[in-house]
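Selected chains only, in their assembly positions.
By letter and in written order, the chains are A, B and C; residue numbering begins at 1 in each of them.
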Amino acid sequence: MASHSTLSGLGTHGWRAPMDCLRASEVCNQNSQCSSRFRIMRQCLVGRDRTTMLANRECQAALEVLQDSPLYDCRCKRGMKRELQCLQSYWSIHMGLNEGEELYETSPYEPMHLSDEFRLASIISAMDSASAKGNLCFDTGKPCNPCLDATKACNLNDTCKKQRTALLATCSPAAPISQAHEPCNRKRCHRGLRQFFDRVQTEFSYPLLFCSCRDKACAERRRQTIMPACSYEEKSKPNCLELRRTCRSDPLCRSRLADFHMNCQTTPHSITSCPNDNYHGCLVSYVGLIGSDVTPNYVDASHTNITISPWCGCRGSGNHEAECEAFLRDFRENTCLRNAIQAFGYGTDAGLVPITESQSAVPSVRTNLQPAIITKHVINS
Amino acid sequence: SFGLYFPQRLYTENIYVGQQQGSPLLQVISMREFPTERPYFFLCSHRDAFTSWFHIDEASGVLYLNKTLEWSDFSSLRSGSVRSPKDLTLKVGVSSTPPMKVMCTILPTVEVKLSFINDTAPSCGQVELSTLCFPEKISNPHITENREPGALRQLRRFTHMSICPNYTISYGVVAGSSVPFAVDDSTSELVVTAQVDREEKEVYHLDIVCMVRTERNLEEVFRSLHVNIYDEDDNSPYVNGTDTEDVLVEFDRSEGTVFGTLFVYDRDTTPVYPTNQVQNKLVGTLMTNDSWIKNNFAIEHKFREEKAIFGNVRGTVHEYKLKLSQNLSVTEQRSFLLGYLVNDTTFPGPEGTVLLHFNVTVLPVPIRFSNVTYSFTVSQKATTYSQIGKVCVENCQKFKGIDVTYQLEIVDRNITAEAQSCYWAVSLAQNPNDNTGVLYVNDTKVLRRPECQELEYVVIAQEQQNKLQAKTQLTVSFQGEADSLKTDEPRFPACAEKRQRGDCEATRGLGAPTGRCQWRQGRDKGISKRYSTCSPNLGTCPDGYCDAIESKNISICPQDCSSEAIIGGYERDLYGIKAGHGTCYCFEGKCFCERDEPEDDICNDMC
Amino acid sequence: RAKKGSKPCSLRKLVVTVSQLGIAFVSDETIAFHYCSGECDASRKNYDFVLEAMKKKGLLRKNKARHRPCCRPTAYEEDFLFLDNSFQYKTIHEFSAKACGC
């Protein structure tokens, strides 16, 4: 059993590779002091009221001990075994440490290493050569529909074809083969979408989502990839903050939203506008949101100007309208996300110069923040 | 509310190694509700070791360093890596009375996020003017309408004041149109100079100018700032137009039906988030003690946010409809004026209510055959399940929430058993969708007997709730020549099996009133609603609706009733073939649609 | 296309002598020979429609594949024992259909 000193040794200064939260909980539970404090903190949070917790001396002491345990900065891995339990464990710890309704929360997922990014670049170049430039529209005069080519690649791959047909059957409202003609079941469709992106290799699933389009038909096919009639559109649009609150009451959705905010947040002073110039991180976290309550999608079949949004609006936000519009801007006017999609679609070797934050025609996404600074000419006194 | 509120949720600033003890970092500001209020600021978080590095001035809200920041202080902090800045989060509270420690959990607080950079502050040459003037990330402040004027933000960047000691920095508001905002030159605080009304303007777009006088010249840096005006319930609901709606309840008496619409307007916003928000929620009360009315009627209320009709400022439009809470009996007959009091519960003033009126008339619905007797002529050739005609009490097709069933009875009861057997020839099925009774041929054998050529029935219609009945006379006469008949009970084939006009029109299919199937020739190339097919009766099949007779036997009209997968090019709603490719034909509910091309000699196997 | 009036796939009967079976057994014994005949249109699937269409479009050679289910035995009668004309007992295996299907 790990003695307190080893535990506290873990907590001393200096950087250490974060443990996954399941492992961290096990390590904590093997230590009497840590496990008792962890139990106290969970009891403190049972009432889910952070303010009463902060006032309670014992809860405070529990938090201080936990700060020195591996639980403090534990993380989870995408697609790990028992991913959901790891995420639940993460949020039960961080709900104790964080304050009120943050605009952005720290992602429970381990940061994506740059090597993944290179892996993505190789996928793009591999796809380029494999589809003999079929995936990209070069001015050959030939009708070119990269999204149709992506569908072809999927249909000719057994796993992708089966998963796509299974997904579409789950999400089709009245497809004769669906059970008893029940109307489309949105929750079941979301689960189907998560399964599709979990089980199908990214070299087949990403091109369906991020193919580059030169005409409306291609863009509409791209928009239809996630079966929006069932998974996205609804009769009425909920308020985005209400949607965010619903999402944050579910550990998986909360994690995926935090991950998206973290990996796709438009970052000034970076070439790609993405955190650590990591397109791949943004695309992975965007796909991670598909099949959650905050499922995003292309809002129309425009092939010139990509606009992505969750299905929600800001009517009825009352005094929270600015915060609501900031939440929407993180999707609709996200330079990092747009660059990442275009880079994937046009292939990084296509010499596409990403729109950087300062060039963007519209204020970048900042929490209620300002457009770029305007420097007036110098007046000689 | 406690009056004092913070005009922003988050304060951010960078701090550097080497910053001196006692140096100011930023100023937290609180707005007042009453002129006499005086804020007391206090630092809340005591959980983290670094909290002791700071203190806040109780009166001014300026946050100071308690110690000079060393390199060791940076490395003592826990965070994922050694390089990036480490965020220190503090919590500041405010009270209108001298603070006590526990207040942190009750009073409003604001978050201060300091990014501790593992470096000393930039020197004067290294720093841009804009960085001296403004922090990199600043959030848009908000003030609540109808509140006291006062400071809402300190524009000076305390942490960068000592970097270029020879520069003098001042701020101003570039007033495009006259705005109630200015900069207090003595304190560099942005001040709102008068009460503001959200219903007049929801956001002020200010341009803040920072003037930097260096040794050689005067430079100006501009930054735009949006000040959002928060709403409070300071407007009462009103009616624009009529507050009375006439409502007639007659044939549609089903639960859930809504009648009439009355609108109520409110210039305030009605937040739907968070859901437990009560601000500006209108509560309604039925102004009646009549239990019958309360049991049978309710008001359906919806609201939506609108901008254009309120001078491009968000307001709320409420819709009120009268709704039936349960099916209303056909015998009910009443007239009454129903009042509905709408109350804006969070509006402080006395006029927070509006009275709406629904002028309701409930008419009874007679169950009768409007002096009609039915007489139908049927071909002797008609096959089983041929539809003869419909019977319907007056207005039956308008009925909703009224359940009427139909029965046939023999007029003259004391006739011989032999004669009575004639009456098996015709039967009746209920069509639930339109409250009609559908007559159909039930037994074709008796048709041939001379004594069965003309049959007299009584049609009895009965309303289910009150058992009201209506009767009328029905005569069915069989004419024309019967088809030659084989001895045993004729098992009529399904018309739908036939794939060509010739076969089709030669077949005595099930449900064919003329005794022959009818061919429909499609014209379109692809998948079309007008596909070619063979039907017992083109008037009812295919028509996209699996009616009461067709649903009795799948062979009557599989084109409307089949639920199995369709082979070939098709389109389908829930049942049947909505559209098909070429010719559609079916074998016991299993349907095929294919091009009707001439059979060329494509060999079928290893020829 | 099903010819006019052609019956669906079903069991048919023919009474013949063993010699008439044409598989070199010589015996005057008579036997009921059951075989399958009739059209299978009701059992066709999209597969058959697609195959037929592809042949017509020349995407597939005409005799490459069969675009219609065939009416064939789905079960055979038990072995048949008989005495041939040189008075030897002989058996014929699976020569008569017991049930047919498409």
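Note that contacts are C-beta pairs under 8 Å (C-beta built on N, C-alpha and C of every residue); 3 or more make two chains touch, one makes a residue touch a chain.
Since we're looking at a predicted model, the values are computed, not measured.
Student: Could you tell me the overall stoichiometry of this complex, given each chain kind is only shown once?
Tutor: Number of copies per chain kind in the whole complex: A x1, B x1, C x2.
The definition used in the following text is that only the chains that are shown with their structure count from here on.
Student: Can you check how far apart subunit A and subunit C are, centre to centre, with Cα atoms defining each centre and the answer in Å?
Tutor: 62
Student: Tell me, which residues of subunit B touch at least two other chains?
Tutor: Residues of subunit B never touch two or more of the other chains.
Student: Can you list the residues on subunit B that touch subunit C in the complex?
Tutor: Spelled out, the residues of subunit B in touch with subunit C are 499, 503, 567-568, 587-588, 590, 592, 594-595, 597, 599-600, 602-607.
Student: Using the touch rule from the top, collect the residues of subunit A that touch subunit B in their complex.
Tutor: Touch list, subunit A to subunit B: 11, 13-15, 18, 51-52, 54-55, 60, 63-64, 67, 72-73, 99, 174, 176-177, 181, 239, 241-242, 245, 268, 315-322, 324, 366-371, 373-376, 378-381.
Student: Going by the contact rule at the top, pick out the subunit C residues touching subunit B in the complex.
Tutor: 1-2, 4, 41-42, 44-46, 49, 52-53, 55-56, 62-63, 66-68, 70
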